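There's a structure below that I have some questions on.
Entry: chain A
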Amino acid sequence: MIEFRGVTKQFPDGTLAVEGVDIVIPPHQTTVLVGSSGSGKTTLLRMINRMVDPTAGQVLIDGTDVATLDPVNLRRGIGYVMQNSGLLPHRKVIDNVATVPLLRGVSKRAAYAHALELLDTVGLDRSLADRYPSQLSGGQQQRVGVARGLAVDPNILLMDEPFGAVDPIVRAELQQELLRLQGELGKTVVFVTHDIDEAFLLGDQVVIMQQGGQISQAASPAEILAAPADAFVADFVGADRGKRALHLTDVGGRQVVVDADGRPAGVLSS
Partner candidate 1 sequence: GCASGDPLDSGSGDGDGASETIVIGSQEYYSNEIIAEIYAQALEENGVDVEREFRIGQREVYIPEIEDGSIDVFPEYTGNLLQFYVPDTTATTSDDVYAELEASLPEGLRVLDQSPATDQDSYNVTKEFSEANGVTSLADLANVTTPMTLGGNSELATRPYGPEGLKEVYGVEVAFTPIEDSGGPLTLKALEDGQVQLVNIYSANPAIASNELVTLEDPEGLFLASNVVPVVSEKVTDEIAEIINTVSAALTAEDLVALNALSVDEQQSADQIASDWLAEKALF
Partner candidate 2 sequence: MNLLLDAIAWIVDPANWTGPGSIPLRIWEHLWVAALVLVIASAIALPIGMLIGHTGRGKQFAVMTSGGLRALPTLGALTLFGLWLGIGLPAPVIALVILAIPPLLAGAYAGFESVDRRTIDAARAVGMNEPQVVGKVELPLSLPIVVGGIRSASLQIIATAILAAYIADFGLGRPIFEGLRTRDYGEMLGASILVIILALVVDGAFALAQRLAVPAGVRANRTRELRSRPARPRAILGQPINEGNQQ
C-alpha cells in the first residue's frame, strides 16, 4: 500500500505542482492518475520512488516513509516505465532489460536468462533481444520498457504515460496486454495518463487531478461517471460536453449509440 499524506511540492522556481494531496493507493490494483497537462501527475508519481521529494507531507510505502530510504536502492526495487520507453539508446534490448538486475549484482547469466523470459512475458520475440531500441517500432519499445520495469520483480510498477507516444491501434493492443499482465501478476500499478478513456479502461481506481495539483475525485470509473464530484470532473470526463450523454438511433437495422453531438460511440449489442 502506498499512502500520500498531506503532500505538497513547490519547485524552487515557485511553481506549486502539488498541494495537500492525500491518497491511498491499494495494493495489487491499478490506480490511474489522470488530469490535463501540468496538473502534477508526474510530480506525484515521482515522489513514490523519490525522483522528487515533497516539500511538505509524507509518502509512505507499507507504512515506511520513503524519505528514510536510500533513493538509489529504493528505485532499484520499483519498476518505472515512461512515455518514450526511456530505454538507453546505446544498449541492446537485452542489456536494457537486464540493466537493473546487473546493477543489483545479479550474475550476468542469470540476468540475461531472466531478461529473455521477460521478453516472452511482454509478448516480444526473443529474436529482438540483440537489436538496439532505435531498431524497434514504438510499440515494441514500450514493451521493452515494461519488461525492464518488471525485471527486478517489483511490487510496485510506476507508469508515466507509457502509451502516450504510440498510435491508436498499437495503443489499444498495449492496453490489452497490460490488462492481461496485471491479471497474471497483480502488481501495485500506478499509472499516469491524460486520456480519460485510457484511465477508465485500466483503472481500478481513477484519481482525477486538477490544475494546481489538487485531487478532484478518486473513485472507480463507474462511480465517477455516474456521480461526478464537481463541475470540473463532469467537464473532464466529457459529461457536460454531451460526449457521455448517449442515446440510441437506428442505422441499417442496428442500434447505434450516438452522443449528444451526433457522433456515434458504438453499437448496442442486444
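Throughout what follows, a residue touches a chain if its C-beta (ideal position, glycine included) is under 8 Å from a C-beta of that chain, and two chains touch if they have at least 3 such contacts; residues count from 1.
Criterion applied: all candidates are chains of the complex that A comes from, given by their letters.
A quick note: this is a predicted structure, and the numbers were derived from the prediction, not measured.
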Exercise. With chain A shown on its own, which candidate in 1 or 2 touches it within the complex?
Worked result: 2
For this session: Within their complex, state which residues of chain A touch candidate 2.
Result: 37, 46, 49, 51, 72-77, 80, 82-84, 86-92, 99-100, 103-104, 131-135, 138, 148, 164-167
